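Only a single protein chain was left out; the remaining protein chains are all shown in position.
A, B and C label the chains in the order they appear, each numbered from 1.
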Amino acid sequence: MIPLSWYVLVSAALFCIGLFGVLARRNAVAILMAVELMLNAVNVNLVAFWRYGEPQAMAGQVFALIVFTVAAAEAAVGLALFIAIYRSRDTVAVEEIDLMKG
Amino acid sequence: MNGFDISNLFLSIGQVWTEWLLQLGLSAGWVSFVNKLAGAVLVTAFAVGTVVFTIVGERKLIGRIQDRLGPNRVGPFGLLQTVPDVLKLLTKEIITPANADKVLYSIAPMLAVASVILIWGVVPFANGVMGVDLDIGALYFVAVSSFGTLAILLAGWSSNNKYALVSAFRVVAQLISYEVPLVLSLLVPVLLAGTMSMNGIVQAQAQGWFVILAPISMLIFFISSTAEVGRSPFDLLEADSEIVAGYNIEYSGMRFAMFFLGEWIHAFTICGLTATLFFGGWRGPFVDQVPALGVIYFLVKMFAIYFVHIWIRTTMPRLRIDHLLDFNWKFLVPLSLVNLIVMSLAARLTGMPRADAALGELLPYWGVLLGVNVVLAAVTLYVLGVVGSRIRRRQEAAREPEPAVTGP
Amino acid sequence: MTYAVFILFTLMALCGGVLVVTQRNLVRAATALVLSLFGVAGLYVLLEAGFLAAVQVLVYIGAIAILIIFAIMLTRRMVQGDESGLNRQWGWALVSAVVMFALFCYVVVKAWPLALGAVSAPAVPADSTEALGLALLDWEQYVLPFEIASVLLLSAMVGAVVIAREKHDS
Partner (left out) sequence: MAELTVLQALGPLSPQLVLLLAALLVLGLDLAWGEKRRGWLPSVALLGLAGTIVATMSLWGRREVLFGGVFVVDPSAVFFQVIAVLATALVILMSIDYFEGRATYTGEFYSLLLVASLAITLMAGSTDLIMVYLSIELLSIVSYVLTGFMREDRRSNEAALKYFLYGAAASATMLYGMSLLYGITGSTNLEEMAAVLGADAGGSMSWVVLAAVMLLLVGFGFKVSAVPFHQWAPDVYEGAPTPFTAFLSVASKAGGFAVLLRFFLTALPDLSVNWVGLIAALSVMTMTVGNLMAIFQKNIKRMLAYSSIAQAGYILIGLVCWRHTLGAYGGGISGVLLYLLAYLFTNLGAFTVVIIVERATGSNEIADYAGLMRRNPWLAAALFVFFLSLVGIPPTAVFVGKLLIFSSAIRLGYYGLAIIGVVNGVISMYYYYGVMRQAFFLPPKEDTPIVASPPLAVALGVTLVMTLGFLVFAQPFIQLASWSTL
């Protein structure tokens, strides 16, 4: 069997890639995609811990399912916001959205 | 191993084949790998091979319905017509538009074909004769289908052509919307069978085909799967008279052929699923004694449903996009939700009959479920009638000031 | 064999991820996201969570990724910009991500051994999908999160419609 730590490392790598995307991308949609990567990293962790912990107790899988649900809801609301903001100013580049500063 | 059993032809062939491989000196791990590979090749070959005949069959049928002869030149009765057609398509030049996104442009057709062939992995041809008997087969089908949407979306976008893009938008609107009633109606057989395994669903229909127990679900599934395939009257993703040919307008040669192939496979795949989920799949007389018969029953059912598809295709005009979406969101989705709730309540209240229940025990079960469906259908029709007449009255009231206008 | 499959899916997930955060073209980035998500689904299969793998494909690829691509297309004027997809502080972002990863590696390796041999885990019960379903509806387990999740979806739906709907011109 593959050691648990391998999965956790893959998940850590995926999380850090997502983190980089969140910090470095200009476009709001791209940032959202990076956040999705982070959430996936979390899910890899959860499922791996479920598998190598107690597979009879479903906590990890339930948690992962809840993360799916939340991710879907978040994406829907986020994309609705992007569309609304795009209507009002033709850009979703985060640096150009700067009406308020201080 | 208990020798070769002709009544269970396919499983026996599998056994003989496996033993032969083992005798060749392969290790057990390799044998299972080779078996899986062979299974995949077989299923794919079946899917692709069937297309060759369904194309001819469909063209001839459409011809008859439209009072023509259809193809009749190549081979006996024109049966081999597809062969030169395929050759022609494959030898055409593959053109990539100058500003297309090349990577995505070439990925899209493969994805389109893959998504439908993958579905065949879980369709049972006979009891146990299937790619994999996943315990989540029904969910797998829905999941894999989503690649098809993605493929069309990518094809439309990467072609850098506005008609293709418009088509891609329609695709998202249509396919994603119709996926909702599709999944909701799919849940009813899952609920009645108590399993998501495709084979398990067929086995559960020993107590009556689900088309009898849940006809409304069957209708919803049938309608929304027609929309998923994008066939008339839901063929507006490629409405040739409006957006030339839709998402695949820029494609040619082999790549176009792949879209074409994917679409045709999808068309009868959906029929195979309808047969499996609602019409008892491989079930039929004497199938328990002679399991090999299941394949024949399954194919007969599948093509019978496919015939209805073609029939509809030739007789129904295309819908408009707003009508199409209205129909889905304002009719199909609410109906399938209500249907799901009602069916689960009814199934819960009557209780599932045992696997070996006699006819006398089964009849009340059938009666209740069928009765529930009839009542639900009656209520639906009544509501439709009331709403429809109200809308009509409003339209007439709006029309009155202009008596000069006639006709629709 | 399992290792090869693991490495394949890991590569899919990670390479897809890297493409997501570096690709300038957003539709390509979204396609890379699909690749990455598919790799993750593969990892679920390896972990014997088939149901989650199917849900991953269905929800993430079938809904979220398509929604994202759709939003990109709707707002497509900005997709074809010439500027780089990264902002000015991308160097710092890279450094912090790498440092973070190094820290995680340290922590993970301290807690869970890397060694290949002697890895064992209890077998997954055959009906784990059913167990999951029962856990979600069990009064002594997760029925409350399950119900709250539906409230969440409902409010998100109402909210998204309110926000994205075009102005009324009744």
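One rule holds in what follows: a contact is a pair of C-beta atoms (placed from the backbone, for glycine too) under 8 Å apart; a residue touches a chain by one contact, two chains touch by 3 or more.
Being a predicted model, the structure only gives us computed values, none of them experimental.
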Touch partners, limited to displayed chains, of the chain removed from view | A, C
Using the touch rule from the top, list residues of chain A that touch the missing partner.
-> 8, 11, 15, 18-19, 22, 28, 31-32, 35, 38-39, 41-42, 45-46, 48-49, 53-54, 59-60, 62-63, 66-67, 70, 73-74, 77-78, 81-82, 84-85, 88-89, 92, 94, 97, 99-100, 102
What residue numbers in chain C mark contact with the hidden partner chain?
-> 103-104, 106-108, 110-111, 138-145, 148-149, 151-152, 155-156, 158-160, 162-163, 167-168
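We adopt the following convention: only the chains that are shown with their structure count from here on.
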Looking only at which chains touch which, which shape fits best: line, ring, star, complete or other?
-> line
Which two chains have the most C-beta pairs in contact?
-> A-C
When the centre of a chain is set as the mean of its C-alpha atoms, what distance in Å lies between chain A and chain C?
-> 6
Would you kindly tell me how far, in whole Å, the mean C-alpha position of chain C lies from that of chain B?
-> 28
Residue numbers in chain C touching two or more further chains are 51, 55, 63, 70
Residue list for chain B, restricted to those that touch at least two other chains = none
Under the touch definition given earlier, write down the residues of chain A that touch chain C in their complex.
-> 1-10, 12-21, 23-27, 29-30, 32-34, 36-37, 40, 43-44, 47-48, 50-56, 58, 61-62, 64-66, 68-77, 79-84, 86-87, 90-95
For chain B, which residues count as touching chain C in their complex?
-> 29, 33, 101, 103-104, 107, 134-136, 139-140, 142-147, 149-150, 153-154, 157-158, 165, 168-169, 172, 176, 179, 196
Hey, which residues of chain C end up touching chain A in the complex?
-> 2-3, 6, 10, 13-14, 17-18, 20-21, 26, 29-30, 33, 36-37, 40, 43-44, 46-49, 51-52, 55-56, 59-60, 63-64, 67-68, 70-72, 74-75, 77-78, 81, 83-87, 89-90, 92-94, 96-98, 100-101, 104-105, 108-109, 112-116, 119-125, 128, 131-132, 135-136, 141-142, 145, 149, 152-153, 156-157, 159-161, 163-164, 166
